[in-house]
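With one protein chain held back, the other chains of the complex are shown just where they sit.
Here the chain labels run A and B in written order, and each chain numbers its own residues starting at 1.
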Amino acid sequence: MSRLDVRKTYKLYIGGKFPRSESGRSYEVVSASGEFLANAAMGSRKDVRDAVVAARGALAGWSGATAYNRGQVLYRVAEVLEGRRAQFVDEVAASEGLTVRAAGAVVDATIDRVVWYAGWTDKIAQVLGNLNPVAGPFFNVSAPEPTGVVGVLAPQGSSLLGLVSVVAPVIAAGNTAVVVTSAARPLPAVTFSEVLATSDVPGGVVNIVTAQTAEVATWLAAHRDVNAIDLTGVAGADGVDWAALEAEAAGNLKRVYRPALADGAPVEPDWNADPGLGRIRAFVETKTVWHPKGL
Amino acid sequence: MPKFEYAPAPESRAIVTIEKSYGLFIDGAFTRPKATFPTLNPADETVLAEVSQAGPKDVDKAVAAARRAYEGVWGRMSGAERGKYLFRIARILQERAREFAVLETLDNGKPIKETRDVDVPVAAAHFFYHAGWADKLEYAGLSASGADVPRPHGVVGQVIPWNFPLLMLAWKIAPALATGNTVVLKPAETTPLSALLFAEVCQQADLPAGVVNIITGDGRTGQALVEHPDVDKIAFTGSTDVGKAIARTIAGTSKKATLELGGKAANIVFDDAPLDQAVEGIVNGIFFNQGQVCCAGSRLLVQENVHDQVVAKLKRRLGTLRVGDPMDKNSDLGAINSKAQLERITSLVEAGVAEGAERWSPECTLPAKGYWFPPTVLTGVSQTHRVATEEIFGPVLSVLTFRTPQEAVAKANNTAYGLSAGVWTEKGSRILWMADQLKAGVVWANTFNRFDPTSPFGGYKESGYGREGGRHGLEAYVTTAPSTLTGAAR
Partner (left out) sequence: MVTVSTTTRTAQDLTAQARDVLGVSRLTNHALTSWLHGLPGVDQVGCEARAASLGTRSVKTTSKAWAIDTAIGMIDLTTLEGSDTVGKVRSLCAKALVPDPLDPTTPRPAAICVYGDMVATAKAALGDSGIHVAAVATAFPSGRASMPVKLADTRDAVEAGADEIDMVIDRGAFLSGDYLTVFNQIAEVKQACDTAHLKVIMETGELVTYDNVRRASYLSMLAGGDFIKTSTGKVQPAATLPVTLIMLEAVRDWRDLTGTQVGVKPAGGIKTTKDAIKYLVMVSEIAGDDWLTPEWFRFGASSLLNDLILQRQKLATGAYSGADYVTID
């Protein structure tokens, strides 16, 4: 007779804690082949609102930490992820309908991606910053700074690799994030938030809200206390007009990271491709400082 | 008799196991010890262990192992994989931090407070930083064109000094490996032990055999390594004289070299300096690591109108500097690394007094055994004095004065060296103006002796050439020449 397992409850991850949705709602998550997997919390606009508050609260500490420290934390995320590899392989295989082998490759790529970004934190300033040889007796330096609170619509299809590929660059650069997960494939994100919670990532640096993208995206896009928004997750999202989201974002001139397009329609990028610096560049501001040189 | 006595607070030696004798670490394993010589604890002259003298055949073997590892494994490995090995090494150094700190203090003579708080953590940080570059070299601005990934040289021969044994090892090995080179490294003859323990770390990290080879020995081993025809690049930190000899040796060959040599840095204090912090900066500048630092602030250039005030504050401050057992957690100043070095310091200070400088040391009781020199301040020094021109490499500060910023610059630059300089003033513009004028590879303003893996370090003029650390530090380890490997990755 086989042992009855203890099933996980999938909640939100906000401010370092795991609350249920304030709306009390949940929705059924099914596998790629239609089997019931779990009930996930259905995040509301108020959950998104709370997540933004948490992200804003965590920003000073995270952006004020040394780049070295952020790198150490991200590397720890990779360590913990590696330790839970088997769990993630199961979850990705079920969520995305992949074979164990293919899911294994996805999880490996995810861990390696986190390691890649862990190694970027203390190099961004060296690659994106520089001295400017102005025509006068002035010291002049341009340096990148984190933009602030970044809203992220995580990819609908790639529930782990894609998720991590959009979140890691945001926090590597010193920003904090409010992430709306894939609507149909939210479970790996919740398990990933457990990794974050046990990896010395301060509460509020990453906040993960499982929700119907169409319902909450506008609220995130219009939120005046969000400094930037990544629209990647509009590709494949039901009922989402990304142009409208971008127009909302213009209300406080958020920096907008547009979705990849193919034939004019949003598509999910190839997550196995070299990420490049684009997602880091998109979420930093350049500050230029002058100072005279003289006796 | 001070009211507040600090009772002895010895760090325990038990955490580290020192073998009786060590072979060489070649191709992933230790050879049997052979032709051994002792390494001493300079604090009490006891023998810590016997280490092997690598002869020309051993150097051959090590270079051959490095070459095999480069061509067969490391030179073909993806940057991401190389990076992961370096992350492992960094983590293990953090895990074994206390062990390394104790070993380093025993072998070098510097206080446990320094090895624990500076040497070991900064060494680990160097590995972390460079681990991250391994798969990002195309972003480092090093390529001849566009987005090419810069290529490694191949086999690198590295010779490091005794003043920061583990830290210098990290400064050398981390960038070399990150960029895809393999390494043969020779630690200094008086401080081989942390490098030999590092070999264990490489084994624990499952680093492929031959990627890192550690060969111990004296100057002859170093020379054999530098002259070896199958070494593509040399990295050397040590005395200017040996640096010049290396430069002559490789002249006309295709061997590249970077040299990090001596210094006689000026630590410049203006009348509007934050004085108490400036005094700390002076103390840190010349007494950190017993002054055995290439970038030590060995010349205090103090503005004449605050000379007396600064010297008085300095002398009072030195009254709380604790000289003694390096394993005691409260010791600020430890032993001089060797008898030879102690003799050099002693004779130079005598020369300084003979030249007319006034010598002062705070009261301190020096242990009977071991190599000890009290913290010493020489005032009334002028530019022509030997103690102002020659590197003493000990806890000896030469004090000179200046009147104007231009005079400070002239005196600071009036040396064949050019490694570092310090500037103390509350005026931002003057800091930046001075930084422009000073011929030094590192300028510290309102601070001193700060090291970070992201910050390039290296000298002008006879302090050497090439930089270590930061994006600039990667330059020396890559080449734009076509790869010598057939079917190499990238």
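For the reader, a short list of remarks on this structure follows.
What we mean here is this: a contact is a pair of C-beta atoms (placed from the backbone, for glycine too) under 8 Å apart; a residue touches a chain by one contact, two chains touch by 3 or more.
Bear in mind that the values here come from a model prediction, so they are computed numbers and not experimental data.
In the full assembly, the chain not pictured is in contact with B, by the touch criterion defined above. Within the complete assembly, B:A273 is the residue of B:V120, B:A205, B:L259 or B:A273 that touches the hidden chain.
Subunit B residues in contact with the hidden partner, per the touch definition given at the top, are 2-9, 113, 117, 272-277, 280-281, 320, 329-330, 426, 446-447.
Just so it is clear, only the chains that are shown with their structure count from here on.
Remark: subunit A and subunit B have CA centroids separated by 41 Å (rounded to whole angstrom). Note for the complex: subunit A touches subunit B at residues 67-68, 71-72, 75, 112, 115-116, 118-123, 126-127, 137, 139, 277, 291-295.
Residues 80, 83-84, 87, 125, 128-129, 131-136, 139-141, 405, 428-430, 432-433, 435-436, 453-454, 470-471 of subunit B touch subunit A in their complex.
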